[in-house]
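Below: the structure, in structure tokens.
With one protein chain held back, the other chains of the complex are shown just where they sit.
Each chain carries a letter (A, B and C) given by its place in the written order, and its residues are counted from 1.
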Amino acid sequence: MANTFYNEILTDHNMHPVHKHKIDGANFTLEGVNPSCGDDINLNLRVENGIVSDGGFEGDGCAISQASCDMMLDIIIGKPIKEAKELADIFIRMITGKVTEEEKDRLEEASILQDISHMPSRTKCAVLGWHTMDEMLKDE
Amino acid sequence: MANTFYNEILTDHNMHPVHKHKIDGANFTLEGVNPSCGDDINLNLRVENGIVSDGGFEGDGCAISQASCDMMLDIIIGKPIKEAKELADIFIRMITGKVTEEEKDRLEEASILQDISHMPSRTKCAVLGWHTMDEMLKDE
Amino acid sequence: MTIEDRKIRENFPVLEERQVTYLDNSATTQRPPCVIKAVDDYYRRSNANPMRGLYELSIESTDAYENARAKVADFIGAASDREIIFTRNTTESLNLIAYSYGMNFLHEGDEIIITIMEHHSNMLPWQQVAKHTGCKLTYIYPEKDGNLPPERLEEAISDKTKLVSVTQISNVFGRLNDVNAFAEIAHRNGAVISVDGAQSVPHIPVDVQDLDCDFMSFSGHKMFAPMGIGVLYAKKELLEKMPPFLYGGEMIEYVTTEGATYNEVPHKFEAGTVNVGGAVGLSAAIDFMRRFGWDEIQKRELEVTRYAMEKMAEVPHVNIIGASDPEDHHGIITFTIDDVHPHDIAEIFNSNGVAVRAGHHCAQPLHKFLGAMSTTRASMAFYNDKEDIDIFISALKNIRSEMGYAD
Partner (left out) sequence: MTIEDRKIRENFPVLEERQVTYLDNSATTQRPPCVIKAVDDYYRRSNANPMRGLYELSIESTDAYENARAKVADFIGAASDREIIFTRNTTESLNLIAYSYGMNFLHEGDEIIITIMEHHSNMLPWQQVAKHTGCKLTYIYPEKDGNLPPERLEEAISDKTKLVSVTQISNVFGRLNDVNAFAEIAHRNGAVISVDGAQSVPHIPVDVQDLDCDFMSFSGHKMFAPMGIGVLYAKKELLEKMPPFLYGGEMIEYVTTEGATYNEVPHKFEAGTVNVGGAVGLSAAIDFMRRFGWDEIQKRELEVTRYAMEKMAEVPHVNIIGASDPEDHHGIITFTIDDVHPHDIAEIFNSNGVAVRAGHHCAQPLHKFLGAMSTTRASMAFYNDKEDIDIFISALKNIRSEMGYAD
């Protein structure tokens, strides 16, 4: 078999997402879609005192969109809004442009998605959750 | 110089058409046009007792359309309608299909236009006068 | 058939050099060298603007173009080559019908009937006609396996129905619709019928007079010809009463500052400089297909399709959309794999050198009807062979495990 980027971390997040569920007291909600792929997620966050205290998502999509969103929630829950937005910026740059090694390290597990930057047809899937998060917090 | 089919007979009919004028007592009149070329003639005939007793044309067009019309009038003036129509049929077949040598002889001078059958873009010019005559006499 | 044709695969550099297992033929086929060469030769030897040219190259170009038209007419059994209009692709052909016929001959109170299995290109133009003229757009539905009994049309049609538009072979099911029966019902009720032949003309013998359809649209690029050339067939009496669609160039007779009179059909519908190179390519593609003949083409396609479906049936969690009989697929196998998104499926196929398509295949309403957001499609041309299918199947077998599933 050829080598694909569907490694264990990615498939695990896809098959057993930790954050794919409703959450209590969400005060931020946004739907993110990639019309050309059919990826469609509903992202919910609960923000308290400027901190993302909880988050969850629902919806459908390819493994990349689902796993990426799940990984994102892993990292941003517990972080201040400002930091979450920085991380989104780093992630989106990792996929569509350039990042430094230090920046990449801040993405923790999500950094394994860097390979997708070489796959123009899948970059939208990878950034869907991050874009949605960035968009919903843009006035905060 | 390359050889062209613009021989003396043709150019003579073009430069000095015998029948390019108004006629008296015309009882058949029809305009014939080739929109794609800009050929445009007005054909007038005087028919008496089933005989084409006089004919003339006016208008503009390339040498082929003008000379062909002039030659046509040369032959059909003085002939019965039936024969004029037969000649039109022969001429049109000479240009766009097949004729026998005997048929061709009946066209007299006009038979020099046979070469035009090899020039798809000019066949319409050659048959314009003949088509117009055929059309105007079709119910006779 | 020449020896070269037997070694057909060797003639497709894309398939050989690139080592790709190309199973996206319903989207576009590869071009054989004889087609590429015909276009080259035209450009190297006879290229000029056709129509009205009074010099040899232009006359040759006109001949090349008009001969291609005659060949297409013969290929689909049209009564006259005057009934063949060259367009860019099926989509443009269908839009031409919608703009020129639909917008002008349909009115409030009239009805258009199409099927839910139509490609967007045979759906959106009718939605536009409905929107702009106020006529009603009605959909008829097949069974879940793609079977669309003519009774569905019989039930839906009325004397209000003025146009029926249906695909002959759906690009998702691959199943043949009984266009003869649809045409008979449409005509009996006073409606015209337009047939989307994008997936049929490349795969089965089509005779428009036999089908008695009023319009037939298809694309060159799905039948070995270059991109950028398509066909609209329409009965002459319809073409004659329809107004032009695009305006300009050689489609006129006289023009004044006030208006214009139009050239005869088919030129009335071919505005601007025509695509002679494309038409020459389509003509060569028809020659290519004829060298094999329909028996051979259909036999080969059926064989690989049958083989693929048999092998796929042995792979757990794979679900084929449409009929179970390979004869009802015409080389198109659309499928899902439990719990794996089609985009991931296509991605894994790609890393195994297999080109398949994933998504809604420009048939979103059909996918909604089938209850699937998207699907994966493998589609064959007659140059595909069992070896292609073996590679496809071996990749297919591993997809769920690649995605982390135990079985």
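Quick note on the criterion: contacts are C-beta pairs under 8 Å (C-beta built on N, C-alpha and C of every residue); 3 or more make two chains touch, one makes a residue touch a chain.
None of the values given here were measured: they were computed from a predicted structure.
Although one chain is omitted from the display, it touches the following shown chains in the full assembly: A, B, C.
Across C:Thr90, C:Thr167 or C:Asn384, the single residue that touches the chain missing here is C:Thr90.
Remark: the omitted chain is touched by one listed residue; of C:Gly174, C:Pro202, C:Pro226 or C:Gly404 this is C:Pro226. Among the residues C:Gln30, C:Asn67, C:Asn189 or C:Asn398, only C:Gln30 touches the chain that is left out of the figure. The chain not shown here touches subunit C at positions 13-14, 17-18, 20, 22, 24, 27-28, 30-31, 36, 39-40, 43-49, 52-58, 88-92, 94-95, 98-99, 116, 119-125, 127-128, 131, 139, 219, 221, 226-230, 246-250, 252, 254-260, 271-278, 343, 346-347, 349-350, 354-359, 362, 364-365, 368.
Within the entire complex, the positions of subunit A that touch the omitted partner chain are 35-36, 119-122.
Although one chain is not shown, part of subunit B still touches it, namely residues 1-4, 6, 8, 11-12, 14-15, 36-38, 40, 60-64, 119, 122, 125.
Heads up, the rule we're going with is that only the chains that are shown with their structure count from here on.
Each chain's centre was taken as the mean of its CA atoms, and the one lying most distant from subunit C is B.
Centroids of subunit A and subunit C (each the mean of its C-alpha atoms) stand 39 Å apart. Distance between chain centres (mean CA atoms), subunit B to subunit C: 48 Å. The set of subunit C residues that touch two or more partner chains is empty. Shared interface positions of subunit A, i.e. residues touching 2 or more other chains, are not present.
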